[in-house]
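Note that one protein chain of the assembly has been removed; the remaining protein chains are unaltered in position.
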Amino acid sequence: MTDVLDALLGARAYDLEQPRYAGAPTFPAHEPGVLLHLHRRHEHGLGEPRTSASALLVMAEHSGTHLDALCHQAEDGRLYGGIEVDARVQTPAGFTVLGAETIGPLIARGVLLDVAATLGADRLPDGYAVSACELEAAAEGVELRPGDVVLVRLGSGALWADRPAYEAAGGIQGEASRWLAERRPLAVGADNLTWDVPGAVDEEVGSSLPGHVLLIVRAGIHIIESLYLEALAADGVREFAFVCLPLKLRGGTGSPVRPIALV
Amino acid sequence: MTDVLDALLGARAYDLEQPRYAGAPTFPAHEPGVLLHLHRRHEHGLGEPRTSASALLVMAEHSGTHLDALCHQAEDGRLYGGIEVDARVQTPAGFTVLGAETIGPLIARGVLLDVAATLGADRLPDGYAVSACELEAAAEGVELRPGDVVLVRLGSGALWADRPAYEAAGGIQGEASRWLAERRPLAVGADNLTWDVPGAVDEEVGSSLPGHVLLIVRAGIHIIESLYLEALAADGVREFAFVCLPLKLRGGTGSPVRPIALV
Amino acid sequence: MTDVLDALLGARAYDLEQPRYAGAPTFPAHEPGVLLHLHRRHEHGLGEPRTSASALLVMAEHSGTHLDALCHQAEDGRLYGGIEVDARVQTPAGFTVLGAETIGPLIARGVLLDVAATLGADRLPDGYAVSACELEAAAEGVELRPGDVVLVRLGSGALWADRPAYEAAGGIQGEASRWLAERRPLAVGADNLTWDVPGAVDEEVGSSLPGHVLLIVRAGIHIIESLYLEALAADGVREFAFVCLPLKLRGGTGSPVRPIALV
Partner (left out) sequence: MTDVLDALLGARAYDLEQPRYAGAPTFPAHEPGVLLHLHRRHEHGLGEPRTSASALLVMAEHSGTHLDALCHQAEDGRLYGGIEVDARVQTPAGFTVLGAETIGPLIARGVLLDVAATLGADRLPDGYAVSACELEAAAEGVELRPGDVVLVRLGSGALWADRPAYEAAGGIQGEASRWLAERRPLAVGADNLTWDVPGAVDEEVGSSLPGHVLLIVRAGIHIIESLYLEALAADGVREFAFVCLPLKLRGGTGSPVRPIALV
């Protein structure tokens, strides 16, 4: 106990979550993002000095910084592990297998592949498609080990408050996701809405968002979207302890999360 | 980095979150708890092998295992720090001060006060009101330090799937909250819906749920409700590293969370 | 114009809608019924004398008094008219055919079949299954014509405020729905949650809620549930003008409605 507590208290924590509010960048399929409507309020006249306020959240699982559960994607009607999607697996209240509640706390070695910095840019141009070679270049000098969480920085994080600008970011090419999947990470993540380049179809996979097939469906690797990686990058942090605690939403296809990096 | 990563990878993690699903125990003010409605589904005929599924969450901030932000409670119209609640502070979209987004990652020493075990019970009787003396007895041999997260176990955790049974649990008396507040923890938590004994009014505070005034409003101490403490207790863990990462819900009065204890 | 206006202004209107509020009787598949959360409030300090208040509704289409659209039910994967349900027809945002927005205003002759009164009861016993003979007896002396709206009274309407009592009501047998469908009404309705007797399977249809197949899928007849028929019955009204104006919810499988009867 003493060791882990001392280590934690002595570490610096980087907050990798973007703030959550109505109108924040959101992939069209995940509208309305998050709505927070305060309904109970602090107000006089309720009979005692104490008052309570609280809100209702209407929120897509995949709003803001979030992690994809393995049931989120299928290929030819099958989930990771070859599980066929039928009415026993997929229900109105979510999935009976591979749902968000089956994901343990993610505690792993984290590695930042700062592609923007590798290419000498503050951030990659709009729509830029990151290649496997560029990931490899960004990983130079840092070993990628099975079970790692690999975070790829495009440099979009500072644009969160400017929705159209944020949504113009590119993403990771199919071949780059393939290269990463071969390294067998626990999870990958990036500072864009969809990991993949929106709209781009990979020839071998035959689908849009090919990384979602290559990583989630074929390899059982979680994807984390809309990470905030600017502070990590500014400090030149390339290796860290990564902690991410997805909510155990029974049957859920993902969870909003607040990951941290500790060094 | 190496130190904190090695320490984390070498630690055992206890998951302190209850599972989230429609119909789980919920305080009446926080209905409907959580609803997860799958709307996008894996289905044939959309033109490519890849398919996506996702759900909409309709969720009270204070559903399931959750942490109270400081704006959640007021006394005589004032929040923690004496901030007067007016229309600039309290808005339809939440609070402009002391909202959930202002809470940093909680990384702290954790202490379990297992009151049930101290009293020789698997769990405390329905409606049981824990006193300051009982907290003190449960803390015997463990120092409580400023900045700790102090978790109080009534033993209700195993009843989560039996909603009426879970909701029959008692809570912490006002004087016990007062005793705890004096120890200046960062946060406190328990394995019941409301920390306090539902319905009980404290004479000095003059309000129901007095711990919410004593801890949140007067002392700036967060409360975490509906924790799962059974595994910690079964292993006799009394000190641990505590990590809790509330979502940065702008203006929110709380956040669903998945805290962990590491030893 | 003058005729219809004079006739309307001279008519007595019976309100056939039950009140809508959280916790009102709701079929389990249609939880949470309706939630109305006031978030914008009248409050001082917003800079002008005028203030606004408004709420968010989280509502099942089939909550409270409501009308079923034809896309609500299918038999062997086909909707009314033999339309096969595939991904072009059934989408995450609702149906591209036979949705609520395709329903015109319902303006028709209405007929009340007061089965409870016919059987000499204030209301039918819990779980009572109304037969074709009983409908026929209740219709004695009133012609049923194609295009009518036929409302069947079990007598449950007065129980709305007592949820378990209301939900204990029975419904219409399959053979009775068959008898009604042959009379080719525009719509039918009753004062219970589900029209059919919950749980009862019809032998010929081979399904639960057989009336939903016989009326909606096979005959294109709308069903209206949870009507309030007590005032009509108390006044002995058996024929009336019926007006029901479903919301044009694009792709919706039904709509909450407030039907009226005019005499």
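Letters A, B and C mark the chains as written, and numbering starts fresh at 1 in each.
Going forward, contacts are C-beta pairs under 8 Å (C-beta built on N, C-alpha and C of every residue); 3 or more make two chains touch, one makes a residue touch a chain.
Just so we're clear, the structure is a prediction, and the values are computed from it rather than from any experiment.
Note that the undisplayed chain, when the full complex is considered, contacts A, B, C. On the side of chain B, touch with the chain left out of the figure occurs at residues 35, 37-39, 41, 55-56, 58. On the side of chain A, the interface with the absent chain consists of residues 22, 31-32, 35, 39-41, 43-46, 58, 86-88, 92-93, using the contact rule stated above.
Against the chain not displayed here, chain C makes contact via residues 1, 3-11, 13, 15, 17-22, 29-30, 34, 36-38, 40-42, 44, 48-62, 64, 71-77, 79, 85, 90-95, 101, 104-105, 107-109, 201, 205-210, 212-213, 217, 237, 239-241, 243-254, 256-260, 262-263.
Everything that follows uses one rule, which is that only the chains that are shown with their structure count from here on.
Taken as a graph of touching chains, this assembly is complete, with every chain in contact with every other.
Although chain A and chain B share one sequence, what matters here is the overlap of their interface residues, and that overlap exceeds half of the numbers used. In this assembly, the C-alpha centroid of chain A lies 44 Å from the C-alpha centroid of chain C. Per-chain CA centroids place chain A at a distance of 25 Å from chain B. The residues of chain B that reach two or more other chains are 22, 40-41, 44, 58, 92-93, listed in rising order.
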